[in-house]
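Let me give you the structure first, and then I'll get to my questions.
Missing here: one protein chain of the complex. Every other protein chain is in place.
Chain nomenclature is as follows: A and B, assigned in order of appearance, with residue numbering initiated at 1 for each chain independently.
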Amino acid sequence: MTRRRPLLIVVILVVLAAGLGSVPTIAQEPPQSCNDPNKQVTLYANEKGPRGRRLGYGRKPHKPRIPGPTIHMTEGDCVQVNLVNDSKEKAGLHFHGVDYTVLSDGTPHNKGCVGPGKSRTYVVSAHRPGARPDGTIDPGSAGYWHYHDHCNGTPHGTDGIRKGLFGGLIVRRAGDPRPDRRPFVVVFNGRTINGRRAPRTPIFKANIGERIEFAVIGHGNLMHTFHLHGHRWADTRNGQLSGVDDMSAVIDNKTLGPADSFGFSVIAGEHVGEGAWMYHCHVQGHSDAGMAGLLVVRGPDGKMSASTKAAVRRWKRIEGGGHH
Amino acid sequence: MTRRRPLLIVVILVVLAAGLGSVPTIAQEPPQSCNDPNKQVTLYANEKGPRGRRLGYGRKPHKPRIPGPTIHMTEGDCVQVNLVNDSKEKAGLHFHGVDYTVLSDGTPHNKGCVGPGKSRTYVVSAHRPGARPDGTIDPGSAGYWHYHDHCNGTPHGTDGIRKGLFGGLIVRRAGDPRPDRRPFVVVFNGRTINGRRAPRTPIFKANIGERIEFAVIGHGNLMHTFHLHGHRWADTRNGQLSGVDDMSAVIDNKTLGPADSFGFSVIAGEHVGEGAWMYHCHVQGHSDAGMAGLLVVRGPDGKMSASTKAAVRRWKRIEGGGHH
Partner (left out) sequence: MTRRRPLLIVVILVVLAAGLGSVPTIAQEPPQSCNDPNKQVTLYANEKGPRGRRLGYGRKPHKPRIPGPTIHMTEGDCVQVNLVNDSKEKAGLHFHGVDYTVLSDGTPHNKGCVGPGKSRTYVVSAHRPGARPDGTIDPGSAGYWHYHDHCNGTPHGTDGIRKGLFGGLIVRRAGDPRPDRRPFVVVFNGRTINGRRAPRTPIFKANIGERIEFAVIGHGNLMHTFHLHGHRWADTRNGQLSGVDDMSAVIDNKTLGPADSFGFSVIAGEHVGEGAWMYHCHVQGHSDAGMAGLLVVRGPDGKMSASTKAAVRRWKRIEGGGHH
């Protein structure tokens, strides 16, 4: 009788393997709701200005932000986003990078748009990387992603995006280096940064030696290049190299097309010191039109040196002198 | 006498190494013909429409296709492509990624063009990766490449490309994951996908859990970004990660300039389920002009659910409503 056992074991293993081979790929679908009440976010689609020339997502009614609030997730998280459309026009939410069923795709053909005064819940989740039964890798959801309208004006949300309906979505992997400050989210859209032109663009501030993080997002019709003075990063998932022998490109300038996004963390002032370091679009006509901002690296005590203060003042005066 | 053997072996190894060091780099040239008759392909450059406003490569006379037939190779292959110019204008073939001598470069200055009614044979081959004698790596030919005209209208084939003379060329490496269906070839050219605008753009169909493959090619004068809803891939040679710790960027949106090409395979509906998932250019004005199509993920039995069918109908109606 014992001689029949190996066959039995083989049969069981084959059945198990067949199950492993088909079940995970077919059944893996994000849930339609998240159980954890802490993972609920409410966003309002708000009008900005008297005649709704601008639109922005915000955490509160009548408080639009451009870009909208940054959504933070860790691989394994599920987040339920309740969109309240406080504007007079159609709006919705489409997410990049994360998992969602067609019910949360946020597109007109998937009936994901929200009329004025209405609301809708979108459910997105983030999964960890893993090996598939065929040996290939199922990449995790970690990344510097974003969300935006896909309903307003055209079926692609062109008016919504032009007016400001977009925001950052950062999904972290356990063990990823974490920044010492909130991420600096930079959206290149039209000839603006976060809907503004220099010198009214963001001036990010950090102390020398702190780990700071940029999340860079493109939108609209134009191609851009993002450049940061005095700092460089690896052209990888999170700007980090896996070791000193990693042959990934190290860059300080990157092409950014509409809906492209990338991010990285660097040590503020590493190898270069304190000061007023510019970040800008390197398409010359765009930077001249005001697509530039500052990263101010302060002393370790958080104080800006006199020379840095003077440089910031000069920068504001120069950029305030009118664009080309 | 036995003590002299090691020296002899060293001498032989040195001679061999010297040979390896010089011969391969200088003598490695693709052949002028392929011996295997199975590796012969005939393409016709055909006119489409009454006044030749469109041109396309096809496997048969008077049957132009835009894009032309996808050419498949595996590293180690040699393919002989016989071009029959059935059109009333000059045409040729220029290949990206693979090996060919100047005789198969397909350019005017290398006398690679074909007059109306004439034909010409182009020979291309694909090599495996290897280590060079100096320790650097000779990359293999595997990749998502393409071929196009380099003769029509201008010495760069600008009219030929505008009219439709291009096609995909996929070179596989032994062991690469293989798709369960024929690759979905997507050419962004002008404001069209494969020469068409939505809703007449390709609607790709797959069953949930199948491995499907996209080959994405840019052409013309414009910059684009390719976006696929609900699916993401690694920004590597074939869209795969080498392991769960691979730090390559994972993306769902990628800038695509003229003659850029990339490809990837994903599991249809993995983590997101069945439905009508859009792919489109994310330059807003381009998607609004009709640069969008669908990836329809059906049930495991190959049947489209009622809600997916309804979404496809809605999409056709929305996209058929006129472009901006």
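Structure notes:
FYI, a residue touches a chain if its C-beta (ideal position, glycine included) is under 8 Å from a C-beta of that chain, and two chains touch if they have at least 3 such contacts.
Predicted model only: the values in this text are computed from it and were never measured.
Interface note for the absent chain: among B:248, B:265, B:284 or B:308, the touching residue is B:248. For the chain missing from the display, the contacting residue among B:44, B:122, B:184 or B:262 is B:262, taking the whole complex into account. Touch with the hidden chain on the side of subunit B covers residues 22, 25-26, 28-30, 94, 96-97, 99-102, 105, 107-111, 125, 127, 129-132, 134, 136-140, 142-143, 154-158, 161-162, 218-221, 223, 234-238, 240-242, 246, 248, 255-262. In the full complex, subunit A touches the omitted chain through residues 177, 208-209, 223-225, 227, 229-230, 232-234, 240-255, 267, 269-278, 280, 282-285, 287-288, 292, 300, 307-308, 311-312, 314-315, 318-319, 324.
Keep this in mind: only the chains that are shown with their structure count from here on.
Put simply, the C-alpha centre of subunit A and that of subunit B have 30 angstrom between them.
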